[in-house]
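Taking it in order: structure first as structure tokens, then the write-up.
Left out: one protein chain. Kept in place: all the others.
When the chains are written out, they are named A, B and C in that same order, and each has its own residue count from 1.
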């Protein structure tokens, strides 16, 4: 099994939803889910970003950080930072978002996208608590598989055997059946 | 943090979808997802069983077993084993299913359901590779949280650091946008 | 365009969810949606019956009646009327249900199913206010198309130009955006 390499540091021009820029270095000790997207990419808007938001919410008490990266590689004029601000506001996206730095040579692909050799958007990257790149997915994994990867990385990080992540299920708590389930009397 | 106790052995009268009866003892070394359901429980049919099937499919190469348990506590006449057989056939459910043994004292709750103090159906139980009861949920957890719990138990079991569970994402592999994502040229 | 024929009268052995048997004759003057199903048919349970329930609810103030027909043609033992009663109770199905009469010659197909030449379950039949068979669909039409067919039959029936069916939308009524929409200040 190959040894995972350190995740490349990201290169950004600006950060939104955070008082100060984030770096992988500074996030050491926490699992990082990096979600690369474009605000006009349908798969990002309808599936990728909602999944990133679910992760941010479900694991808010765990040592895990969700970071967005706006990796624009087409329609640059339509996805400037002012438009992104309006987008984040309307979609109520609250996790920190870095703006991927443009190619200094003038090419369409931004720098971090290139450094990670991403194939497009959405791309979801998992970085472990030691800063190593552990999984990179172009497209959207189902929640079960993404959850399993997160569970493994959180488990490694803790270094001890912990009771599994608990939390409120979608609860049926009445003495009959409804669409959630059947409770005994 | 409390030490998890061993999962109670289940008590069954019959097994379907398996050449021979299963016991927790015999499954030692593998993570077990036990899905307790009733064939006429709407929450089981529309949400619980499909989730159990997704788990069985997604983790088919991992040391994990999905086991169903038919824990009938109401409408006993309508959910006899002949009806269950037709149900499993029509819904194409392929994982092993044990029939929970009736209460010898004649009460409505079957024996395993009682031993686990289940509140109703669906109930999802996670048992680790050492046979210990690690999580029990009445109702349906979302896939992200269930995935995380499974990922943690699989990770513990392996005892070594493994690269996270990989698998095919829902893939966008063309040079344009579609509902899955946007690929670079 | 062919002239629609009268819908064959149904032949049943028993009725549930109604104080007395229903006949097409007695429903004359109202549009009838006849939903033929089997309680252990997955497509019926997850898609057909919920659609029939949506129709019953959305058009409750219109001259339209939703009628279920239990057309068992396989696993007869598992889908007797006692089991159906438990099923209706658990799934909270409230529209009237007739039990299709068995073939007197002992074949597997019940009589009404045969009279309508249904191909399987679910089958949705639309009968106009004059008792004529206007549409028969094996499988599930999307709601938009089924709605259009119902709207047309209701419109014909009224004989006059009416304002279109009104009703509460899924409403956004605040001065900002949420997942439903954006309201002006």
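The rule is simple: contacts are C-beta pairs under 8 Å (C-beta built on N, C-alpha and C of every residue); 3 or more make two chains touch, one makes a residue touch a chain.
Not measured: the values here are computed from a predicted model.
> Using the touch rule from the top, list residues of subunit A that touch the missing partner.
With respect to the unshown chain, the touching residues of subunit A are 40-42, 45-46, 75, 77-79, 82-83, 85-87, 89-91.
> So that we can see where the missing chain sits, which residues of subunit C does it touch?
Counting over the whole complex, subunit C touches the hidden chain at residues 1-2, 4, 38, 41-44, 46-48, 54-55, 58-59, 73-74, 108-109, 118-122, 126, 134-135, 137-156, 161-167, 169-173, 177-184.
> Touching the hidden chain in the full complex, which residues of subunit B are there? Just list them.
Contacting residues on subunit B, toward the hidden partner: 89-92, 177-178, 182.
Note that in this section only the chains that are shown with their structure count from here on.
> Hey, which chain ends up farthest from subunit A, C-alpha centres compared?
C
> With chain centres defined as C-alpha means, what is the inter-centre distance between subunit A and subunit B in Å?
Once rounded, the distance between the two centres reads 28 Å.
> Where the centres are mean C-alpha positions, what is the separation of subunit A from subunit C, in Å?
Going by mean C-alpha positions, subunit A sits 44 Å from subunit C.
> Could you say which residues in subunit A touch two or more other chains, in rising order?
177-178, 182
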